[in-house]
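Missing here: one protein chain of the complex. Every other protein chain is in place.
For reference, chains read A and B in written order, and residue numbers begin at 1 within each chain.
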Amino acid sequence: MYFVSFVFENSYTRFINPYFKERTLNRTRALLKKAAWSLFTILFVIVLNFFLFRVLPGDPARAGIRDPRLKKEAVEMLRVRFGLDKPVINCFESLNPIKLGSCTVNPMETQFFIYARNLLQGEFGFSYHTNRPVGDVLAERLWNTVLLIGAGQILSIIIGVIFGVFAAWKARTTVDFAAVITSLIAWSLPTFWLGIILLFWGSNNGLPLAGKATPGASSLPLLQQWGDIALHMFLPTLTYTIVYMGEYTLIMRSSLMDVLSEDYILTAKAKGLSTFQILKDHALKNAMLPLVTVIAINLGFTVAGAIQIETVFSWPGLGLSIYEAVGRRDFPVLQGAFVLIAVAVIAANFLADLTYTYLDPRVETE
Amino acid sequence: MKPENLLEIRGLKKYFDAGRPTLFSRQNKYVHAVDGVSLTLRRSEVIALVGESGCGKSTLSLLLMGLEEPTAGNILFEGRDITHLKDHERKELRRKIQMVFQDPYESLNPTQTIEEIVNEPLQVHGIGHSKAERDERVKKAMEDAGLKPAEVYLHRFPHELSGGQRQRVVIAAALVLEPEILLADEPVSMLDVSIRAEIINLLAELRITRQIAVIFITHDLGSVGFFADRVAVMYLGRIVEIGTMLEVLEKTQHPYTKALISVIPVPNPRLRRERIILQGETPNPIDVPSGCRFHPRCPVALATCKESDPPFISQSKTHSTACLLLVK
Partner (left out) sequence: MESHFVQNQWKDRWLKFWAVFKKSRIGIVGLVMLAVIILLAVFAPLIAPYDSSSTESVTIDDIYNPPSATHWFGTDDAGQDVFSNFVFGARISLTVGFFAAFISVFIGGLLGLVAGFFGGRWENFLMRFTDIMLVIPDLPLMVVIVALTKPSLMNIIFVIGLLGWTTTARVVRSQTLAVKSRKFVLRARAVGAGNGHIISRHILPLVMPILVVQAVLVVSLAILNESALSFLGLGDPTALSWGQMLNYAFGRGAMSVGAWWALVVPGLGIVWVVLGLTLLGQGLEQVLNPRLETHHLMPHKPTVEDKAAGHGTGSLLEVRNLSIHYINEGKPPARAVENISFTLNKGELIGLVGESGCGKTTLMLALLRLLPSAGQIVGGKVFFNGADLTAMNDEALNKIRWKEISIVFQGAMNALNPVRTVGDQIAEAILKHEPSYPREKLGARVTELLDLVGIAADHKEHFPHQYSGGMRQRAMIAMALACNPQVIIADEPTTALDVMIQAQILELLDKLREKLGLAIIFVTHDLGVVAEICDRVLVMYGGVTAEYAEVDTIYNEAKHPYTQELLKAFPDLTKPKKKLASIPGYPPRLEDLPAGCRFAPRCPVAFDRCRSEQPSLHELGKSHFASCHLLEESK
């Protein structure tokens, strides 16, 4: 695949470059900074998550505490059960500056610290609904979401790049116009609605309607199992691909058009290179760089798509967990899923940043 | 009694931060953009500031306009020290010194009409008690800048005008405040050759009709030959030679000036003369060479040039050069 080979090519030349060492030093420094920033963002998410669930009024545990019908002992039990008897953060309850100095509360015993510690150990609490550890529930579902998003993203990037390149190359022709209009329409489709329409069409054409696998498929040989999963994945992935390929097409098109109007393309043409050679050796690399940035920024938004698709197709991923948790008011699951998704996106963002830094030689110093 | 020197610059320096101590170097690095410039300007006088990129001429103009704070040195206007002024004092001063920039295409806001552009300085300074008065001033400034009749241009937008006309608008906007000094930073280098003289002639005229002193920054000595009184040649943040036009052109002292003059192309194929072409490029102003800053490229450098920084030596009342070769 072109993308893979072009990354490879760049890395090869890097090793024979005598300035490799100096640039690597600069880049490593830049990357460490970015890694530190990603970690900080994750921390922010953790704190945000904590405060959202404590501050906003919807938590049933706390709602339960205020319920006048409950007996006092029951309320106490609830409080202890959910750790609500401990101070939120160090002397948070009494924000009296004089008192803060003489705070006798052990910081380890605050709600916040317990929450953060649990989170880092992978402990997300217990589901209100099933009483199972949230971590277990989510762990299974995480990979399903990654599978779905992964497949969808890869396909939409490939299609987006191909359509975008053709649209830019044949700019102002019918091909270009068709590609642009198709992309605009694809982008305007609400993800869940497209899913519904495709589901409708699929149900009339024998495709599976829900879930990841047919019940009882686990007893089939491995290859057939995978085939079964693929069949179930077909419609959700198709939905995902259609929605996001539109955006990537448009971006690739405008990026390539910018590149193709640069002076060095004229120089390449003057050298006698054929159109194909120019596209391959000069234009595509430069045009892909902005795309990488956009893909990175987009990751957060593509999760929104995943939630909708999983809901429509009952695909057992984190998105479906969120949907079910909302319906059942199962807040520990909701909280856990949110954190997990956010962390995954931040990590993916960091990887995209990494890729960009290695691809663009102009990124030397901060 | 008004002091004779309209503008006086003493030992002006401007260093920009170039980076913190890193793994490779221990001390702070600075870009020595302007590194000790002294100059005087009299009323209605025209000084040409000549130099190549990296010599600090643009930074100097920003310093004189008060758009940058000097690191060291003084600027005096009519005897009064204006080096470090508070905002409102600085604003008052801006009426006296105005600037004309190099790029006529970028100097004008594309969404403003010509009238709005020329009117803007008046509004900023609250000049004029009525719209009619402001209109008068605008009209006068435009016509002095050669945009006659003014009405034709008032409601046009910059993109409807040619390069030369745009530059006239910039000059009109400068004139409307009735300044005493005009700082022209390469005002014609982006214009077609056939139009350059127009603008230069305009500035020459303004110098007479409005008694404006002009500091003309350029890299092309020939273009200001006829109307500059004095020339100052800059290299790497300093003035290396200063004198009247004829002195600098005909009795050139500094090796850099000699080289510069020898390579400026002359439109006469019968005069293909010996050119002194310096090797390499102007060094990075972060790493200024020791001693005389020109010594690495100087074709006649001595051993001592590496060690000592030459002082200014006067060849005449108006002509001085900073070169060790003259210390004899």
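What we mean here is this: contacts are C-beta pairs under 8 Å (C-beta built on N, C-alpha and C of every residue); 3 or more make two chains touch, one makes a residue touch a chain.
What you see is a predicted model; the values in this text were computed from it and never measured.
Shown chains touched by the undisplayed chain in the intact complex: A, B. Among B:Glu4, B:Asp81 or B:Glu106, only B:Glu106 touches the chain left out of the display.
Summary of contacts with the chain left out: across A:Thr28, A:Ser203 or A:Gln224, the touching residue is A:Ser203.
Contact with the chain not shown here comes from a single listed residue; of B:Ala259, B:Cys292 or B:Cys305, that residue is B:Ala259.
In the complete complex, the residue from B:Glu78, B:Glu143, B:Asp220 or B:Asp309 that touches the missing chain is B:Asp220.
The residue touching the chain not shown here, chosen from A:Ala179, A:Ile295 or A:Ala337, is A:Ala337. Residue-level contact of subunit B with the missing chain is found at 52-53, 65, 67, 87, 90-91, 94-95, 98-99, 101, 103, 106-113, 120-121, 124-125, 131, 155, 162-164, 170, 173, 177, 192-198, 200-201, 219-223, 225-226, 245-246, 249, 259-261, 263-272, 275, 277-279, 281-282.
Touch with the hidden chain on the side of subunit A covers residues 13, 17-19, 37, 41, 44-45, 48, 52-53, 56-59, 168-169, 171-172, 184-185, 187-193, 196-197, 199-200, 203, 257, 260-275, 277-279, 281-283, 285-286, 289, 297, 299-301, 303-304, 307-308, 311-312, 322-323, 326-327, 329, 331, 334-335, 337-338, 341-342, 345-346, 349, 359-362.
Criterion: only the chains that are shown with their structure count from here on.
Distance from the subunit A centre to the subunit B centre is 55 Å, each centre being the mean of its Cα atoms.
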